[in-house]
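To start, the structure under review is shown below, and the notes come after it.
The complex appears here minus one protein chain, its other protein chains still in place.
The letters A and B name the chains in turn, as written, and every chain counts its residues from 1.
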Amino acid sequence: MQTPDITYLLPLFFVGVGAILLMILSTFKNINIKKGAIASLVFLTLAIVSNIYNLNTLGDIYSVYPFSDVFNNMIVVDTYASYFSTILILGGILTILIGLHYFQRRKEFTVEFFSLLLFSVFGMMLLVHANELITAFIALEIASISLYIMIGFEKVIDKRIEASYKYLVLGSLAGVFFLLGSSFIYGATGTTSIGEIGIFVSNNIDSNMSLIILGGTMILITFLFKIAAFPFQNWAIDVYDGASLPVTAFMAATFKAAVFGFILRLVLVDFDLIRDFWDDMFVYIIIFTLAYGSFLAIIQKSLKRMLVSSSIVHTGYLLIAFVSIGVIGENAASSIIFYLVAYFLSALGAFGLIAYISSEDQLRITYDDFRGFSHIRPYMAAMLSVFMLSLAGIPSTIGFIGKFYIFTGAIESGNEILAIVGITATFVSVYYYFKLIAVMYFYRSPEMTDVPPLKGIAPLVIAVIALMIIWGGIGNTLIAYFPGVDFLIDMAKLSYKSLFIL
Amino acid sequence: MITLTHYLVLSGILFSIGLVGVMKRKNLLMLFFSTEILLNAVNVGFAAVSKYYGDLSGQMFAFFIIAVAASEVAVGLGLLVLWYKKTGSTDLDSIQMMKG
Partner (left out) sequence: MTQLSHMDFAHPYFGAFFLLAFGVAVFYGITVVARIVSRRMARLDTEKLKLTIYECGPEVSKQPNKISAHFYLFALLFILFDVEIIFMFPWAVNFKILGWFGFIEMVLFVLLLAIGFVYAWKKGALEWHSIR
């Protein structure tokens, strides 16, 4: 049966229309934050349902160009893009659910915030669906510009505006490098469509590739900037620290996944033959990213800044798998996708819980503020411990399995040095993650009464995330039929294959 | 005779001017000017290559880049007005509260 083209685009359609409708709704006086949140949740749920419907009904592997005469093959819908879209929409839903309590407490947040969040999710989804460099640039800018405004939304706080400004200036500078790179590639190949660049490269592999390599390097600079890898990491701490906590959770969890989603497609499809050119560069970038990120994470006193610095370390882990793609393509790509899911859950949980705790008081910022936390709020402390364990990669959490795949992949592909550096960084990370657990459990503090009680939807959602993390770690050994880690890995492999069937 | 190389050289010069502007200028408004110069340098390159290949898509991209640049600058200028109301300065050094 022929599926109508619009079915493929329904997820994008719902999110985009939802964003515009929310913008109109926000002008009405009687729409409060709660109604806006419910409306945006409805649209995101519609999107995720239609997305999962696509994944289910179109078969294991599919890849289509919807409306190819109108869109000129600029948008591709395949298993890969649908898989990433699911992650991204889920990120939006969880951010709204977790942050709702926080948003209601702060006067500055209005319904427009949800509109911007939906626009941002829309941009990220368009980014993973993009089959063309300029479409990708526009998608990246839609996502980024919405994020700039979301960061600076609480405009009474100077820190927010400053973070927004820094991100805006540096982000637009990085975007220019993306454009310069695509203009080089356009100049060399006469096309900006991702599949056609790959065909050009494989047809002309014997001739001079330097211009394409130069353009690819420029694009990789933007990529490294957006995921905060080593030479471009300095903005990350300030910006993430300046943003309000739910926004930080959203950025850390979803934006990285979206950017990786695009760049994996670009590198796997187009630069497959010339990729070894960048391998040496990436080895150094990874080592410095891991070392510098660990160093930054150790010296931080504030919990939020520690989590942000450790996100730089996690970027390093992801890049390890990125390098091993050359030798073990399928396994490495699927391990990146899996690790993105694992990090997505852990980071969203950790940031979300801290956002919930600090939504009522501004005081709980540093490690010391969490002194004796488990004696007052045992459940919250337990959940926070689960997230820390998963981020550190302790067995029986999903983070362990993600790291396991990445490091075994690195050893298989002959990058033992990277595996060793990565494992060392993991050992170091145990220090700063376990410091929080130790502070929460092994100390007592007399005055601890100002914590919000467990009520509302946010703690429930966070508990579900914590359960998912544990389920990902031990799940399939207990109950075989319920989808767990194996399901995620298999889906990741299928989505990797779907890149190459056209 | 003006060839493709000339346009690309122009694009390169504009890009380097913009890059130096971003690095050297302290005024936030000038920073945005420099970003605009960078984007327009890329535009010149796109349009020239598009003419060279006889393929119109490059010129179309230039349009989209202009639109994206405008929206970026609109956000930036909005923030600038906000920042100026708060601190009374458009200097880059006034954005130094967080030391990261």
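What we mean here is this: a residue touches a chain if its C-beta (ideal position, glycine included) is under 8 Å from a C-beta of that chain, and two chains touch if they have at least 3 such contacts.
All of these numbers come straight from a predicted model, not from anything done at the bench.
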Sort by label and list the shown chains the missing chain touches. A, B
Touching the absent chain in the whole complex: find that residue among A:187, A:216, A:261 or A:349. A:187
Going by the touch rule given at the top, which residues of chain B touch the chain that is not shown? 3-5, 8-9, 11-13, 15-17, 19-20, 23-24, 53-54, 60, 63, 66-67, 70-71, 73-74, 77-78, 81, 84-85
Using the document's contact rule, name the residues of chain A that touch the chain not shown here. 20, 23-24, 26-27, 184, 187-188, 190, 204, 207-211, 214
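Here is the rule we use: only the chains that are shown with their structure count from here on.
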Residues of chain A defined as touching chain B within the complex: 134, 137-138, 141, 145, 148-149, 152, 155, 158-159, 161-166, 168-169, 172-173, 175-176, 179-180, 183, 186-187, 190-192, 234-235, 237-238, 241-242
Contacts from chain B onto chain A in the complex sit at residues 8, 11, 15, 18, 22, 28, 31, 35, 38-39, 42, 45-46, 49, 53, 55, 57-58, 61, 64-65, 68, 71-72, 75-76, 79, 82-83, 86, 95, 97-98, 100
